[in-house]
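One structure is given below, represented as structure tokens, and several questions about it will come after.
Missing here: one protein chain of the complex. Every other protein chain is in place.
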Amino acid sequence: MSEGKRSGSYGRGPSGAGRKSPKVEIGYLTTLSVPTKGSVGKTGSWRTFVPVLDRERCTKCLICWVFCPEASITKDLATDLDYCKGCGICAEECPRGAITMVKEEKR
Amino acid sequence: MRIKDFSEEELLLPGNAACQGCPSSLALRLALKALGRNTLMVVIASCTSVLQSPFPASAFDLPVLNMAFATGGAAGSGLAAAVERLVERGVYGERPTVLVWAGDGGTYDIGIQALSGAAERNADFIYVCYNNEAYSNTGTQRSGATPYAAWTTNTVKGKREWRKDVAQIMVAHGIPYVATASLAYPTDLFEKFSRAKEIRGTRYIEIQAPCPPGWKFPSGHTVKVARLAVQTGMWLLYEHRDGATTYTAGTQRIIQGKARRLPVEEYLKVQGRFRHLFHPERDEERIEEIQRRVDRVFETLEFTHRLKEHIMDIEMLPPR
Partner (left out) sequence: MRLVETGNHVVAHAVRLCRVEVVSAYPITPQTQVVEEIARFIDEEGYECEYIPVESEHSAMAAMIAAVAAGVRAFSATSAHGLVYMYELLHWAAGSRLPMVMANVNRALGPGWNIWCDQQDAMSARDTGWIQLYCSTHQEILDTVIQAYRISEDPSVFLPVMVCYDAFTMSHTYMQVDVPEQEAVDRFLPPFRSPWRLDPSSPITHGSVIYPQDYEETRYSIYLAHRAAREVIRRAAEEYREIVGNYHGDLVETYFMEDAEHAVVAVGTLALEARVAAEELRRAGYPCGVVRIRSYRPFPVEELRSLLGRMRTVVVLDRAVSFGLGGILASEVRAVLGGEGPRPVSLIAGLGGRDVPYTLIAERTEAAIRGEAMEEEWPTLALNERHLVSLRGLEALRRGEHP
């Protein structure tokens, strides 16, 4: 029957060509999502206060790294400002008081 | 295990839809560091359904099946059964860990039947309840895990009932591993997940998850509130295996007399959800009631500890 054939191209996505462009092909079939850094964009724009690290006082204990809910501090203690939401846990938890939250100028 | 030895691999990717200071994000991040990439995950309707971001992008760098609210134990069972067959067929290099991730609504209330059924069958998965003590995803309504006197949007004068204790209900199921964890004790949490990973059968881990918007405290205080919960005895850290309970980290230090237990007030007063206990005037009666309950639990725990230490070697019973 003709209507069955017509619809075939939509249903066939994931078994073959789907792997190459999952967003279009598989996503059309059902709600499949692919791992993405910045899945809702650059969440750094949510921030009001930005963490500033005083490297003099820092002992590299990694408390800030382990407690960052956003995985935005690296083990080398660099902050990824694209994604840091500015929650302030790092500043609150730093045992040396080496991180301060500073009001960020609107960019 | 030291913090600096934790894996650098991030399986919950940054730039997701979680709130600032989200306890579920932090719990996921730490738990997944311990479990690693070879994990199949079920996420039950909860804040975690949302924080992973909408279609077609996902913050999870893991295979994830989002499922309906009441299905945690059942979906975990189905996944574990399939894994059993696929391992037999040699599909995986190494047997993957099945992880079910649910909130307290999905665990204490709507999902307890499926969880209990799965535990009785000793289905092979780790079940995590990240307990933010309310239906946070729908705007903070009371759950079976909401503590006495806490404000929620449907207990505006404070909850009248005491919370139930699902971790103890899971102990009663006789499953191979039950543990409670706190975000403020990351090595303790990490070690519990690492131990659970090595065990087969149903493993239950409950993480207290202080929620900034739901509990009404600043987003930077998530870990601080979690720590106060343990320091005041409002949240107990332990693990239960082979029929015995071992108290760990901050809770152990209090029981052993190595740390002073703080008054519950220290924990209550930093959270807006308990503000009515202090403003406009102090509600001495309810604060004392909460304190008395905690005191009774610790009297038993400390007594049992001393008994164990000095008199005879007996099995410690979980406190009621």
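Here the chain labels run A and B in written order, and each chain numbers its own residues starting at 1.
Criterion: contacts are C-beta pairs under 8 Å (C-beta built on N, C-alpha and C of every residue); 3 or more make two chains touch, one makes a residue touch a chain.
Since the model is a prediction, treat every value here as computed from it, not as a measurement.
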item	value
Partners of the unshown chain among those that are drawn	A, B
Positions on chain B where the hidden chain makes contact	37-40, 42, 49-50, 52-56, 58, 60-68, 70-71, 73-79, 81-86, 88, 91-92, 96, 113-114, 116-117, 120-121, 123
Positions on chain A where the hidden chain makes contact	1, 3-5, 7-8, 10-12, 14-15, 18, 22, 26-35
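We take it that only the chains that are shown with their structure count from here on.
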item	value
Rounded Å distance, chain A centre to chain B centre (Cα mean)	24
Contact footprint of chain B on chain A as seen in their complex	22-23, 27, 31-43, 46, 61-63, 65-72, 75, 80, 82-83, 85-89, 91-93, 101
Contact set on chain B toward chain A in their complex	3-4, 6, 8, 10, 12-18, 20-23, 25-26, 29-30, 52-62, 183, 186, 212, 218-224
